[in-house]
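Just below is one structure, and these are the notes that go with it.
Complex shown without one protein chain; remaining protein chains in place.
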Amino acid sequence: MNPPAGDARIIDRGYQHYDGVRLGPGNGFWVMLRAGMERGMGIRRPFRTKILPWLLVLTAIAAVLISVGSHEANPAGAAAPPTYPQFLGSRAFGLLLALFAALVAPDLLCPDRRERVLTLYFAAPITRPHYALARLASLCGLLLGLTLVPPLLLFVSNALFSDSAVGYVQDHLPDLGHLVSAGLLMALFYGAIGCVVAGFSDRRAVATGSIIGVLLVTGFAGTVIGEGLTFAGHQWFVLLDLQELPARVVRWLFGLPPIADSQALTPGTLADWTYLMALAVITIVSVATLLWRYQRTEG
Amino acid sequence: MHPERSGLAPEPVIVASRLSKQFGRVRALRDASLTIGQGCTGLLGANGAGKSTLIKVVLGLLTPDGGEARVAGLDPVKQPLALRALVGYMPEHDCLPSDWLAQDFVRYMGQLHGLPRRAAIQRANDTLYHVGLGEERFRAIGGFSTGMKQRVKLAQALVHDPTIMLLDEPTNGLDPAGRDEMLDLIARITHRMGIHVLLSSHLLADVERVAGSVVIMANGEIMLQGSLADLMTATAQVIVRTHEPPTALQRALERRGYTVRLDERDLRVAFESPEVYDAIRDAAVETATGIVYLKRRVRTLEDIYLAGQDSASVPAAS
Partner (left out) sequence: MALPVDPPALAKATIEVEGVSKWYGDKVAVSDLSFTVGPGVTALLGPNGAGKSTTLKMLTGQLRPSQGRVRVLGRPVIDNPSLYRRIGLVPEQEELYPFLSGREFVELAARLHRLPRPRAAARAALATVDLLDAQDRKLRGYSKGMRQRVKIAQALVHDPEILFLDEPLTGADPRQRLALMEVFERMGGAGRTVLISSHILSEVERMGVTVLVIARGKLAAEGDFHQIRALMDEHPRRVRVQSTNSRVLAAALVGMAGTRGLEIDGETLVVETTAALELYHALPWAAQQGGIRLQEITGLDDDLESVFRYLVG
């Protein structure tokens, strides 16, 4: 004796096929980009992975705030805040960027190699260049945060503390343009170097060490050979000092005269635009090498 | 929209015609032609027979030197990305990132395969439940056991509702219970979810259990392909195993004019007509023998596989 069916239904909640939207192949790039940026800053990951990257960002921001703040509080005693080229071209800032790249690039590239997740990536509707460029873009995106936010903060505080904020902005508009270009170039430069070195290693610690090592060794070689030795064409070796390249490019962008290499035994400096060329070449070669590396990697 | 599900006549899922691929001096694929139909197909072959090369060609990851293929209606050479959006791949080796949560990783893979974020989250959730990891989906993969990792691998291949799944040694490292569950999952995927499965495995027992057809490769060639039902034909032998020593039964059968061979503890009786069953029965009663096992011998997948290997022209590379 069955009860009448009425309004009862059995809804099969077993496996359901997906008939919704499927986004095209290019979409994978953006997915990876976002995931990479989140990963680099430790979002959606255990707390300890957030410490170092955020520390670096906060250090840069704090440096700006402290120098502006202390000067405003004590105009006579405390030194004036750095100029934009001083800030961007400083060794400290370069070091910050290098450290950030050395920490985050391995994190983005090495585990996928070591744990062989690349197989799954390459079986998805993305291409190998998609993968490599998305990783690069994630790192550069994060570096852009570092290269743009503190200087912009400096700009804004300078504007606010000047007699006329609007006037300040109007007068310093070209500086704003230079700031942004410098930020872009530096982000790309450090991002490319970080990624290409990390792309050759499976282990994060080794990659971090290698990136720092590369910068140290080139810096040493560049200074010693470029400025210390005297054979013909020696000054070209200064270009090896990778840390120096962004600093010189910043000077060039802001229209400052080139620095004389005071310690050079023989006179003759390179024009700052050569540094720009060198930076561009190194960035492009690094990116090309990165793409080549991932074309050849076992899937 | 999947062609099969739109109600059209079922077409073969993978069709390959004279595929060749050479790496240096090694000819990984030589003129391989095959047709893989609906349901679950086993891909068998010695190590070095060309299975992984075939899989890579099917996924659009490798361009063959010659020949062509159509996978789910698409050309892997001309439309590799569109194809990979419809294929789920479960590699043999470890390939999961240990510091991702299962849910996040499966969602991510869903997105990479074209699902919008919200749909991917929902499907990742559902898929992890389907593979039996519902409770653990918010734990980091690094802490998972082998069985759980295999399930995550399966989930990431399933999340985007593929038309075809390629499973490479899915029961690797699993204990008997885990293996059982994995094979049940694969059977469900084939029969209840209507997804075509290509199962590459060295465990013939696994393939026999879930596959409806097989493709057997050797030296880059396709040695044999067909449905298991067609291939596993009955032989002209009936196997009888007895509780008591079999000699009495053997003699009783021979007295009745039957040819009987003793193979360790098993009797193999020549089958010429079904009357042999009655003879066995009567001889058992006559000799008061208990019959523990009685069955007409069927070609096992192992028989089929070995026969396929033996007819290979050149010995395998490794």
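Per-chain residue numbering starts at 1, and chain names A and B are given in the order in which the chains are listed.
In the analysis below, contacts are C-beta pairs under 8 Å (C-beta built on N, C-alpha and C of every residue); 3 or more make two chains touch, one makes a residue touch a chain.
On a predicted model such as this, the values are computed, not experimentally measured, just so you know.
Engineer: List the shown chains that the missing chain touches in the full complex.
Structural biologist: Taken over the complete structure, the missing chain's partners among displayed chains are B.
Engineer: Which residue from B:Leu204, B:Ile222, B:Leu253 or B:Leu267 sits in contact with the chain not drawn here?
Structural biologist: B:Leu204
Engineer: Where the complex has a chain not shown, which of B:Gly147, B:Pro162, B:Gly220 or B:Pro246 is the residue touching it?
Structural biologist: Touches the omitted chain: B:Gly147.
Engineer: Of the residues B:Asp65, B:Asp184, B:Asp263 or B:Asp282, I need the one that contacts the missing chain.
Structural biologist: Final answer for the missing-chain contact: B:Asp282.
Engineer: Touching the hidden chain in the full complex, which residues of chain B are there? Just list them.
Structural biologist: 44-49, 145-147, 172-179, 202-205, 243, 274, 277-278, 280-282, 284-285, 288-296, 302, 305-306, 309, 318
Following the convention adopted for this analysis, only the chains that are shown with their structure count from here on.
Engineer: Starting from the mean Cα coordinates of chain A and chain B, work out the distance between those two points in Å.
Structural biologist: Taking the mean C-alpha position of each chain, the two centres sit 47 Å apart.
Engineer: Would you mind writing out the residues of chain A in touch with chain B in their complex?
Structural biologist: The touching residues are 14-25, 27-28, 31-32, 35, 44-46, 111-112, 115-117, 119-127, 299.
Engineer: Of all residues in chain B, which touch chain A in the complex?
Structural biologist: My answer: residues 1-2, 5, 56, 59, 61, 80-85, 87, 89, 91, 93-99, 101, 104, 108-109, 111-116, 119, 123, 126, 130, 156, 160-161, 188, 192-194.
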